[in-house]
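For this depiction, one protein chain was excluded, whereas all remaining protein chains were kept in their positions.
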Amino acid sequence: MVIVMEKHAAEEKIERVVAELIARGFDVHRSTGSDQTVLGVVGDVANVDTREFELFDGVQEVVRVSEPYKLTSRTFKRESSVIDARGVRIGGDEVVIMAGPCTIESEHQVFETARRVARAGARVLRGGAYKPRTSPYAFQGMGLDGLKILRAAGDECDMATVSEVMEISQIEGMLPYVDILQVGARNMQNFNLLAALGQVRKPVLLKRGMSATIQEWLLAAEYIMAGGNYDVILCERGIRTFETYTRNTLDISAIPVIHKLSHLPIIGDPSHASGRRNKVAPLARAIVAAGGDGVLIEVHYDPEKAVCDGPQSLYPEQFARLMDELRIIVPAVGRTI
Amino acid sequence: MVIVMEKHAAEEKIERVVAELIARGFDVHRSTGSDQTVLGVVGDVANVDTREFELFDGVQEVVRVSEPYKLTSRTFKRESSVIDARGVRIGGDEVVIMAGPCTIESEHQVFETARRVARAGARVLRGGAYKPRTSPYAFQGMGLDGLKILRAAGDECDMATVSEVMEISQIEGMLPYVDILQVGARNMQNFNLLAALGQVRKPVLLKRGMSATIQEWLLAAEYIMAGGNYDVILCERGIRTFETYTRNTLDISAIPVIHKLSHLPIIGDPSHASGRRNKVAPLARAIVAAGGDGVLIEVHYDPEKAVCDGPQSLYPEQFARLMDELRIIVPAVGRTI
Amino acid sequence: MVIVMEKHAAEEKIERVVAELIARGFDVHRSTGSDQTVLGVVGDVANVDTREFELFDGVQEVVRVSEPYKLTSRTFKRESSVIDARGVRIGGDEVVIMAGPCTIESEHQVFETARRVARAGARVLRGGAYKPRTSPYAFQGMGLDGLKILRAAGDECDMATVSEVMEISQIEGMLPYVDILQVGARNMQNFNLLAALGQVRKPVLLKRGMSATIQEWLLAAEYIMAGGNYDVILCERGIRTFETYTRNTLDISAIPVIHKLSHLPIIGDPSHASGRRNKVAPLARAIVAAGGDGVLIEVHYDPEKAVCDGPQSLYPEQFARLMDELRIIVPAVGRTI
Partner (left out) sequence: MVIVMEKHAAEEKIERVVAELIARGFDVHRSTGSDQTVLGVVGDVANVDTREFELFDGVQEVVRVSEPYKLTSRTFKRESSVIDARGVRIGGDEVVIMAGPCTIESEHQVFETARRVARAGARVLRGGAYKPRTSPYAFQGMGLDGLKILRAAGDECDMATVSEVMEISQIEGMLPYVDILQVGARNMQNFNLLAALGQVRKPVLLKRGMSATIQEWLLAAEYIMAGGNYDVILCERGIRTFETYTRNTLDISAIPVIHKLSHLPIIGDPSHASGRRNKVAPLARAIVAAGGDGVLIEVHYDPEKAVCDGPQSLYPEQFARLMDELRIIVPAVGRTI
């Protein structure tokens, strides 16, 4: 932490700040310029509220210089993490494609879709059984019955499975059926849920909150890791901005930024970011070209019939064509698919 | 719902859309202009995904014209709701001031603060026992022991109490001690929690999510009301914008907007919006001048000693001075305090 | 400027940074903690691009601690500036109300409106003669003919006048008719225009850009002041956020923030911020209650007939009622009206 005193701050004001810092057990390093003094504070400042010092008379600015996250940081772990989900390795050489329907509707729908995406090259099968809906009057998902279907289809097609968990009480029941537990954007700061997932020994796919900064996102991952579960996969799915033409604004820059700050893998979700089928392929290609470790895509064997988010679901043939395009791109980022 | 066809769309394209609408049980009203056709769709369109129709050949635009929320709407209930919390009426003639510490730390702290704010005119005592912290390494609150202190101080000073609930499992235990259950900004779309609060028979204070639109906020209130709990108080606490000088941007316009769209009372939280003590009084005055039904303010008998958010807590004397200013303002909005 | 080195950065890396700083003529103050070194840099760092130092090996973070603006800063001038426009003093004890039509349409319209707002207590007459329109197909304003009407009406009613300048070439012609030159939000960073206004000896009313941070706004004011024109009035008119229910989000907190950072007066524009007549009065009251030095309001003697922005223009009776409400509020902020 660095405390910048106002120009020509009286010596006694400076000393009052220094005294408080020492009283709290910090080492203080004082740097006196011709007209301004700066105090360097060394020690465990993670829990200090910098504003307390801003309010001292004579203080111009307080700057926190250490990152508040630890376990997620590349400073803590230099080499990139590779996370294993039933044999699928996320964060390694291979760009991993996760595909499937938004919502699990029926056995027929899941198996039909799973076979098509597996054949095209997807490695993880997605499908929602518990659905966060903004309206209380909308369909809320099939629950456990849906997850059993997902598991069976995943087994038949040799795919790992991923599905969203909304509530602590659902975790236990999901474990037999799901290889990756997904936390949705709206729950990114549901701290009780994050802490509970820290006790689980399965990978967690953590979506970025709609208005979460990259730092808040890493701190949410820290909640899970602090409990002992180190297998966190980050997923960029678009942030909320003033632009309303697209549902959200995919923050493509988050991919190189996360790779610099953290050792955790990051994938992208072009379906929720755009909300429209015809924008999904361009965004998926961009995610891979920017260096993403994977893509999470909604595909439905018959999107017209989808109960939810049909308009953003790809047709199986569109998905197969997209996979061909991604195969062209991956050598440009030194990856395989 | 209104479907606007492209200019000079072929008759067969129009008929295909009409056929689909009729198949789904809607009444269709067709309006044919010289070069463009518009279809008016009547029926229960609340669960229709408008994008499905956008994808029909020949469709230019689909516009949803009915509001997706019902119980929260002023169309549903013309007169403003007045909500009773242990005798304190929120949404009536009186502007209700809720004050107290951010976090419950000790008996001494809560009683000292409660006496000071009660004397100055506050009617509801606030204090957090379960704290949502962005970092897993920060203090997480005193829990039930804290709530007992809050209740005792509220009783002594004849104030109702408000405290935040973070998790379904906490609700039951909180009921004996808390008169208003607060839902924090980060949980505004924790739909399972909202649904559980719909089963409770105590007022809920619902903070606006950091990036929630007004419509999403009303839909979150709808979740609670759909369960049978009609006593929802909305609280504007600032939204996230590009401006970083203040912690959040208090959306002062939300006050007249909510009063137009909904019958629910709306209060403002100047402490979280600004994050700095010296901005709290200007914002509190603005909230009342804009027509807010109340203000939720952090006050600490000794802010330097606060374990959390001290820099945004008012000193008791500042709070008393602010109350005097608010008493000058209320006649301008036809209210009392 | 403060340069924070990475934990355990090698001594040679630190020395390389220090050498570069000294080569550029800065004084360097080094503070070495147990595991981290921080460099305090003293000298004229205003033109240094901090990112250059971020790219040095071993550097964790570079923090600029001196404010980039000078003349606008309260550090530069402690007492608040009071700006005189034809005898009306902005920034003093009196809260100054500026009112009039959005666009000058006719002699009748301007005189009718001016008389009504003057009688209710407005001190400055507003009216646009050059209009920035987002569509090239919309009405672009009456130009000089309009300004002559504005001047005549101002003279009759003993009011100062304010009107928007869009282009350097318009300045000269406007000077005889306009007491305050307004720079619109879209031109806040039209640096050539700002520099030209620095050469003028008339007050400039500088609206905040739709996505301008407070710092960028003050730097825009600095452009004008750097040319020798110190009479700048800031005007908050709403920023662009994700919320689309209102046209813009009035950043009410900007008022206390500007009062802390700068000696310049700040007023608010509730008409453009809300875009709807029924939101104007609540926002105007909030602006005054938050400590604003004035309010700029659109009033039309017959809003149904307005060629532009009629729906956000107040009726004269609404304006008179609002003035009464503001008279109740001003004592709460120690002002008169």
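A, B and C label the chains in the order they appear, each numbered from 1.
The rule we apply is simple: a residue touches a chain if its C-beta (ideal position, glycine included) is under 8 Å from a C-beta of that chain, and two chains touch if they have at least 3 such contacts.
Only a predicted model underlies this, so the values are computations on that prediction, with no experimental measurement involved.
Peer 1: Thinking of the whole complex, not just what is shown, which of C:115, C:148, C:276 or C:335 touches the missing chain?
Peer 2: Spelled out, the listed residue whose C-beta touches the missing chain is C:276.
Peer 1: Quick one: say which of C:96, C:166, C:181 or C:200 touches the chain that got left out.
Peer 2: Looking across C:96, C:166, C:181 or C:200, the contact with the absent chain belongs to C:166.
Peer 1: Taking the full complex into account, what residues of chain A touch the chain not shown?
Peer 2: 211, 213-215, 239, 241-246, 249-257, 260, 273-274, 278-279, 282-283, 285-291, 325-326, 328-329, 331-333
Peer 1: For review purposes, identify every residue of chain B that touches the missing chain, sorted by number.
Peer 2: With respect to the unshown chain, the touching residues of chain B are 2, 4, 7, 27, 29-36, 38, 40, 42, 60-61, 63, 65, 75, 211, 240-242, 244.
Peer 1: For review purposes, identify every residue of chain C that touches the missing chain, sorted by number.
Peer 2: 46-47, 49, 51-52, 54-55, 68-69, 132-139, 166-169, 186-187, 189-192, 194-195, 209-211, 216, 219, 222-223, 226, 240, 275-277, 304, 308-312
Just so we're on the same page, only the chains that are shown with their structure count from here on.
Peer 1: What chain lies farthest away from chain B once each centre is taken as the mean of the Cα atoms?
Peer 2: C
Peer 1: Fit chain A onto chain C over the CA trace and report the rotation angle, somewhere between 0 and 180 degrees, nearest 5.
Peer 2: 180
Peer 1: For the two copies chain B and chain A, is the contact made of the same residues on each side, with over half of the numbers shared, or of different residues?
Peer 2: On the two sides of the chain B and chain A interface, the residue numbers are mostly the same, over half being shared.
Peer 1: Just how far, in Å, is the C-alpha centre of chain C from the one of chain B?
Peer 2: Once rounded, the distance between the two centres reads 31 Å.
Peer 1: Using mean CA coordinates as chain centres, what's the gap between chain A and chain C in Å?
Peer 2: 38
Peer 1: Between chain A and chain B, what distance separates the C-alpha centroids? Give it in angstrom.
Peer 2: Taking the average C-alpha coordinate of chain A and of chain B, the gap between them is 27 Å.
Peer 1: Two or more other chains in contact with one residue: find those residues in chain C.
Peer 2: In chain C, the residues touching two or more other chains are 211, 241-242, 244.
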